[in-house]
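One chain of protein is taken out of this complex; the other chains stay put.
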Amino acid sequence: MTAFIFRRALLSIPTLIFISFISFVIIQLPPGDFVTAYAAQLRQSGEYLSAAQEAMLREQFGLNDPMLVQYWRWITNIVFRGDFGFSLEWNAPVSTLIWDRLGLTLAISSLSLVFTWLIAIPVGVYSATRQYSFFDHLFTIFGFLGKGTPDFLLALVLMWIGFAYLHIDVGGLFSPQYQNAPWSLDKVINLLTHLWIPLVVLATGGAAGLIRVMRANMLDELGKPYVETAYAQGLSERQVVWNYPVRVALNPFISTVGWSLPALFSGDVITAVVLNLPTTGPLLLKALQTQDMYLAGSFILILSVFTVIGTLVSDILLAWFDPRIRYA
Amino acid sequence: MTDQALPAPAAADAAKENLYTARPWQLVWRRFRKHVLAVVSLWFLIILALSALFAEFVAPYDPFKFERLRTLAPPTAIHIFHEGRFVGPFVYGLERERDADTARVTFTEDRETVLPIQFLYRGHSYSFFGLFQSDLHLFGVDDRREQVNLLGTDNLGRDVFSRLMHGARVTLSAGLVGVIFAFVLGLALGSISGYFGGWIDGAIQRLMEFIRSIPTIPLWMGLAAALPIAWDPIIVYVIITLILALIGWTHLARVVRGQFFAIRNEDYVLAARLAGASEYRIITRHMLPAMTSYIIAALTLAVPEMILGETALSFLGLGLRPPVVSWGVLLQDAQNLRSISLAPWLLSPGVAVVLTVLAFNFLGDGLRDAADPYGQ
Amino acid sequence: MLDRANMPAMDDDTLISVRNLKKYFPIHAGWLRRQIGEVRAIDDVSLDIRKGETFGLVGESGSGKSTVARLMLRAYTLTDGSILFRRGSGEVVDISRLSERQMREMRREMQMIFQDPYSSLNPRMNLLELVGEPLVIHGVGSRGEIRDRVAELLRVVGLRPEFILRYPHAFSGGQRQRIGIARALALNPSFIAADEAVSALDVSVAAQNINLLQDLQEQFGLTYLFITHDLGMVEHIANRIGVMYLGRLMEIADTKALFSKPLHPYTEALMGSVPQPDPRGNRTRKRIKITGEIANPANPPTGCTFHPRCPYAQERCRTEVPALRPVAGRQVRCHFAEDLNLSGVAA
Amino acid sequence: MDTKAPMPAERLLDLEDVHVHFPMREGLVKAVNGVTYHVDKGEVLGIVGESGSGKSITARAIMRLLPRNAQAAGGRIRLRPRTGEEFELSALERNSRAVRQVRGNHIGMIFQEPMTALSPVHTIGDQICRTIQLHMGLDKRAARARAADLLARVRMPRPQQMLDNYPHQLSGGMRQRAMIALAISCNPSLLIADEPTTALDVTTEAQILDLLRELQAESGMAIVFITHNFGVVADIADRVAVMYLGRIVETASVDDIFYAPKHPYTRALLNSIPRLGVDQGRRLPTIPGMVPDPFSVPAGCAFNPRCTHAVAGVCDVETPPQRQFANGQSARCHFADTFAEAAHA
Partner (left out) sequence: MLAEQVAAGALPPVEERLPANPTVVNAMEVGSYGGTWNRAYNGPGDRWGPTKLMEERVLKWSPGEDGAAQLVPGYIESYEVNADSTEFTFTLLEGLKWSDGEPVTTEDVRFWYEDIFLNPEIVATIDPTFAPGGEPLTVEIADERTFTVKFAQPYVYFLQILAKDSTGEPSLDRPSFIFPKHYLSQFNNKYASEDELKAAAARFSVESWKNLWGSQGAATSWWTNPELPVITAWKIETPPPAEVVTMVRNPYYYAVDQEGNQLPYIDRIEHRLFQDPETLNLMVAQGQIDMQDRHVGLNNFTFYRENEARGNYHVVQQIGATTWSLVPNLNVEDEVLRGLFETREFRQALSIGIDRELVNELAYSGLAEARQASPITGSPYFDEELEQHWTEYDPDLANELLDGVGLTETDSAGYRLRPDGQRLAIVVEANDPVHSDTLELLADNFADMGIEMLVRIIDRTQWDNNRTNNTFQMQWLPFDRLSVVPADPRRMMGWDGFANQYFVWYNTDGESGMEPPADHGIRAIFDLWDEASQAASVAEADEAVNQIIRNVVEAGWVIGVVGEEPTPFIVSNNFHNVRAGLVMDDVHRGVGLAEPQQMWIAQ
């Protein structure tokens, strides 16, 4: 097992190096650099940078160096000093910016992930054990509806419903009065009244697919002889289903844990933008739009690294969870 | 002696013989037909595709034509009885008024003007893909000023239904192009990976892992900004779609590879080899046909992803942009509270997206279920 | 290694001669996946099959009998050894040295029948395409001729020619097996390897198909390599039998001789294990039953690979690898073949 | 037959006219079409038949483990285990408490494919312990001890260690032993073994058969042994029932079946089996034709189109009744008496 993990980790290293380089290239793709973006932004509010000032800024930020030199400076700082650089846009170290928002992001993402699972697994199991029943069809249709509705549209419509019909505060995670208030029961309740929309939006999108996966897996597993064996031991249907086939059918879910790692980190960008969630996703989007090089680059790098790690984690978890692979 | 094994000639059981000699796709079709939702979806998509293809004919109005006196008109109510008298489907004229205070435009029905809906109506002329000129439309009302707007109009007085039909053409074809490109790549690399295995497989797997770890949104944003501005937005979009397909193929490749691994070990493949079949023949005659239905199902399920991708990118301002008419672009118009509160009919492209995605999903589901006629 | 000078010349009546056939798979392990050893799936198998005979190959699953057949047909690449084959033209070819392309031509003369009548027929092809495929591949005849030939073949194997457009799913297991036989016959091969050809079939159907195979052998002068784990079946159909254990041949003998008096303890044990449809006989018959299970080929026992399960094993068996050697006109791989008095099943 | 008759004292299991139907696209399949048999305490009943004869379905009907689309279309199944209570299984709900109490507890079952019949993600020990805890109310530790004990009883090497192994770590024979341990874990009165040796090598098969015989001798449980292999039946069974197309065509003691079969099907089948040391090179007698497909079972005697003794106007019209013979043998053939005399002659 350790050999397996070690080998997989070793194989990821070249991928990571390549990925870091690609991350750097992606943010260099658009014409112009941070200074032009910065100048444009100043111009928007009636401030102008002269050519000389622009040149000075470029010199200051080392934007005139060859790309490889810039890359090398960037990556060595990250690897050897844990220094992700400085966000020119926010005037703050990248790590602080990301760190600030990571807590809530992780909370919302994992909550929605758990929520998704709490929906998907029982519904998938139900649909499989009662294949072609009324509720199976109903869940199927709802699942596809959830899958077929663009997230931003759903978020917008839910927001509208909350606003126009339920007359509740929507958008963000807190009403203004609780925004900076210390944690209290009221604040938690306020959070919950805001949280349902993002949870519903994120969960419908994710659950739909997982329900299908779970259902299909369960149908496969339910037909296998060991299920019959379990029944033949006198176990009740509930005991049989939840102890045996569900346990096997969950394997693909376990591999999605790893895959969700980058998503946990970035949250769902679009939903977060629409719902004004204080997560890292909108920060990423903004960083890309303003070509905030170090912030955007760090984001892409972290996302990519998380993807690679996620794959690794999935493989390991799967191996660990499924004895057939573990002892293979 | 061997004649022993001959079954007694069955009583002319045509149905059964039919089943026995049916081509594989016929069996797929038979199983598919049992899937009511999938069949309905198929029809829906066929009608949609035809409408998109013949958008000029189906759409009563020019999707780019402004009507200054019909901005944000709600969907036209279609009546049948006028003052208790049967007239057949008709619409009333509209009277427009702008609220000086809130600048809202309101419409009231002018109960005097009765405009019967005409089918195969001669309206504005158009050129069908540059092939021929025509002015024939599926329906319309014969009036210089009044219109029938099934889904209302937008803030420039353009007919939303007509735009929806034209948008379908762009959205569906752009989605297909991307999917097909991803499909070609995925099929090629997946089958190479699955057929040869060994270090080639290892290399391709590594490549896939690498490609999958590139985050999409940043890449898209970078590309969108990097392409020359004077290029036609549709071409830019298609190019970006193609480049994204360079990433999107991994999913299909994994499916194909898995299938190849499974089928490679089937005895009938070995049998073909022992019959002296070349690798090309084995792949094309034995392995691929076994996968076609899976692949078609996978494709069917990939198209809605592309459609949703288009709308999401439009939302981020990275996809198609006006004046191109696509569903994403139309939805962009509607994705604000202003539209939801003042002109909810502008959300109809959203409904179209949901229905289409739904239909593709049902179709894909049906195909997947029917894919293996020899499954049970 | 094969010693060319000592290679026995192939007798005129020998169709196929296998010498020192080996198939090893590397084993990788550890952090760097270095090769740490090999699985000797087939080790040093030599056998001759005479024209027109049926050579039976028996053994437990995992003994490598199927692998031998597939190696002989070059379905797999072999690690070492030679396979001499006498073509219809009389020319003797070492097919172990042919390229895949050259081999394609040879495939007209050597064919295979598979165990699983379900997975061995492409469900997406009808009988015309299935049975006609070898004809198409080798460019034999026009479309019409192929159709006629397929109809003829179907008739030969006892299927109605009017079913030519049916797909395999329309047929029962036994019939499918016949389709497989028809396909194997399509190019008039001289040699057919039947890999557990009737094992998956019900008794009554298996009997029909066995009879068919015997009829076809007579009719077309076929030579069979008949692989099975069913001793009753192999005794019934084979002229000579090879007994395999853990990738090695343990004993080769004429059927009658083998069954009446096995020379290898494994052969005896195998026979003793077979339950007979004869309750009284079962009760009275002395049955040597084998203990334990076949060893892992990646980690075979030292000395005689059979010694851990052998009731007659002695110290020498643990250390010394016995050679396949001629004993009383047969070949046996046992140190004590001459000393043991083993019991067979002869009536 | 008197359906109200109480079960004789020695009776363990009694099936009366059991029917199981499957509605299919092509028509109604009567997979089990009036099966009647019984098992006495401590005896081994072999059930032989070719694939599609309904032998496994009947076994599942006893366990109330039929697939969801199956229709239990009649008949009565009664069980009186060692404990003395009597269950009318056919009257119980599919997954009812009473049925679950019978399953695993009074009746153990072994399946053909030991690889797939055990959960791949649970250890052998877990799977056995679960059953023990369920039916015997033992705590975890006691259950584990018993499980180890059971593994030892099925001659599993290193039973303690084996408890923590997963099925895929074991060889086929070992898996089947584990499966047997699971089936007998609660001292059932009846063991239903559905083709337990078909997937195994002859050498292993012989070991498993020996094991079952020993276990049966030790515990006195009865076994219903389902197989298509006459050799196996001859080896293990006390009595044999032969099935063809959803019906029992003949029941008799094992010797009578093999040496004095009264149904043409049994005779033909026995003839078509090559026997060691007997049939060398001889052409095998076969049964003409094929088993008809289950949608078009012939009228009258289902076997009549393939029967060399069929008499037109009788066999293809009338369903033959069950003929009972003094020695306990019974056969569903219009002319069973004729063969009886022929055999004894």
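To keep things simple, chains are lettered A, B, C and D as they appear, and every chain counts its residues starting from 1.
Please note the rule applied: a residue touches a chain if its C-beta (ideal position, glycine included) is under 8 Å from a C-beta of that chain, and two chains touch if they have at least 3 such contacts.
Everything numeric here is computed off the predicted structure, so don't read it as measured data.
A.B. asks: The chain left out touches which of the shown chains?
C.D. replies: The undisplayed chain, in the complete complex, is in contact with A, B.
A.B. asks: Among B:Q118, B:Q332 or B:S348, which one touches the chain that has been omitted from the display?
C.D. replies: Looking across B:Q118, B:Q332 or B:S348, the contact with the absent chain belongs to B:Q332.
A.B. asks: Of the residues A:F4, A:F21, A:W90 or A:F142, which one touches the chain left out of the display?
C.D. replies: Once the missing chain is taken into account, the touching residue is A:W90.
A.B. asks: Specify the residue from the set B:L48, B:L156 or B:L355 that touches the hidden chain.
C.D. replies: Touching the chain that is not displayed is residue B:L156.
A.B. asks: Hey, which chain A residues sit against the chain that's not shown?
C.D. replies: Given the touch definition above, chain A has residues 30-32, 36-37, 39-47, 50-53, 56, 60, 86, 89-93, 97, 100, 156, 159, 163, 169-172, 175-176, 179-180, 272-276, 278, 282, 285-286, 289-291 touching the missing chain.
A.B. asks: Could you list which residues of chain B touch the chain missing from the display?
C.D. replies: 64, 66, 68, 71, 98, 101-104, 155-157, 224-225, 229-230, 233, 317, 321-323, 332, 335-338, 341-342
What we mean here is this: only the chains that are shown with their structure count from here on.
A.B. asks: I'd like the Å distance between the centres of chain B and chain D, where a centre is the mean of that chain's Cα atoms.
C.D. replies: Chain centroid spacing, chain B to chain D, equals 55 Å.
A.B. asks: What's the distance between the Cα centroids of chain C and chain D, rounded to whole Å?
C.D. replies: About 33 Å, centre to centre.
A.B. asks: What are the residue numbers in chain B that touch two or more other chains?
C.D. replies: Touching at least two other chains: 4-5, 7.
A.B. asks: Which chain C residues touch at least two other chains?
C.D. replies: Within chain C, residues 174-175, 208, 211 contact more than one other chain.
A.B. asks: Contact residues on chain A for chain D in the complex?
C.D. replies: 224-226, 228-237, 243-244, 247-248, 321-324, 327
A.B. asks: Provide the residue numbers of chain C that touch chain B in the complex, in ascending order.
C.D. replies: Going by the criterion above, the answer is residues 70, 73, 75, 104-105, 107-108, 111-112, 114-116, 119-124, 126, 133-134, 137-138, 156-160, 163, 165-167, 169-170, 174-175, 178, 180, 183, 186, 208, 211-212, 215.
A.B. asks: Across the complex, what residues on chain C touch chain D?
C.D. replies: Interface residues on chain C, with respect to chain D: 60-61, 172-175, 202-208, 210-211, 214, 229, 231-233, 235-237, 255-256, 259-260, 269-280, 282, 287, 289-291, 293-294, 344-347.
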